[in-house]
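Encoded as structure tokens, here's the structure I'll be asking about.
What you see is the complex with one protein chain gone and the rest in place.
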């Protein structure tokens, strides 16, 4: 289990580092700023999770692979910046990969600490979504997950599925893969068919914004 | 004492969740965004406090009532959104409730850890005010407590009173209630009579902003 978590965590960091670096370059940050935003986007959610749990050092302290994955993701994003400059799709793909992988990791860590399933879900959502929230705060924008994108909801649904599967499974490997795949698929469907959450504000949303 | 802290903490979360949800809806967040802002506003101050103290898990890990209070507050705010849309008063009331209750809780936890009274005051102010600061950061605004509202100052004054009463009292129950009530009253007076902190900038503030 430990090893599986570590693999998907490194892959998620790589994906989210690319997502962060693309956002930073879109905002024309300098190279070091691009690196920092990539780093914060990649490790931010898991870092918040780990600071919430009193006896956990942050996960990247003893795991240099996470850092290598971040640096690799940022460098790749910088090298390919001209090709992906006007493409939203890669950003979406990498964001979704990170979301699926990290949600599962966060829930698993919560379960390892014998926390209430509801708390585990919250930890999963934080791990999956809050790297992106920190990214948007640092580039001084309203976090996209709160308005434009059905993001955290997907994370929550997949997290619920994981908890369910985990309850019946003997090990954590295949539930984590199924739940991560489910999250990615669900998000793809949501984006493809432009499914949104119910609008609380009536039609006058068109007038005001 | 533990129990009193827990009760007022749950009540404060309920109040601040409403305050957060109202702000999020004012910014036209989607339902899940409203829930997250409500959650962060409610537990944010206490969460920062708990991460600062090395050996404390965050308070809502083992306390499902906090989460129920947050969800109840957010749902209530969503249901009543049409009635309270144009009213600033409820937001003010709930904000003030949370401020009073949480300031006292934060100081008490500082005292439990044998921290210097000045540090306890800071922890109280963080607990009382920083949920709202996080709320404002997430909706991408300058935190209101820094410019428009005499908020943290009230928290500090009431916190000082609590420390004084606590020094002479045999238990923490009535000092905490008196100090919380004092904070709410003081804030009411401050808002009612539009009392502001001294202006550092002379009259040209009118020209610039």
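Labels A and B are assigned to the chains in the order they are written; within every chain, residues are numbered from 1.
What we mean here is this: contacts are C-beta pairs under 8 Å (C-beta built on N, C-alpha and C of every residue); 3 or more make two chains touch, one makes a residue touch a chain.
Just so you know, these numbers come straight off a predicted model, no measurement behind them.
Undergrad: Among B:15, B:78 or B:133, single out the residue that touches the unshown chain.
TA: Of these options, the touching residue for the absent chain is B:133.
Undergrad: Pick out which of B:52, B:92, B:161 or B:191 touches the chain that's been left out of the picture.
TA: Hidden-chain contact among the options goes to B:52.
Undergrad: Considering the whole complex, not just the chains shown, which residues of chain B touch the missing one?
TA: 51-54, 115-116, 118-119, 122, 133, 137, 140-143, 145-147, 150, 152-153, 156, 196-201, 205, 208-209
Undergrad: To test your reading of the contact rule: which positions on chain A touch the chain that is missing from view?
TA: On the chain A side, contact with the omitted chain comes from 24-25, 27-34, 36-37, 39, 47, 50-51, 54-58, 60-62, 64, 67, 78, 81, 137-140.
Rule of thumb we're sticking to: only the chains that are shown with their structure count from here on.
Undergrad: Fitting on CA atoms only, what is the rotation between the copies chain A and chain B? Please report it in degrees, nearest 5.
TA: Answer in degrees: 120, to the nearest 5.
Undergrad: Where the centres are mean C-alpha positions, what is the separation of chain A from chain B, in Å?
TA: Centres of chain A and chain B (C-alpha means) sit 29 Å apart.
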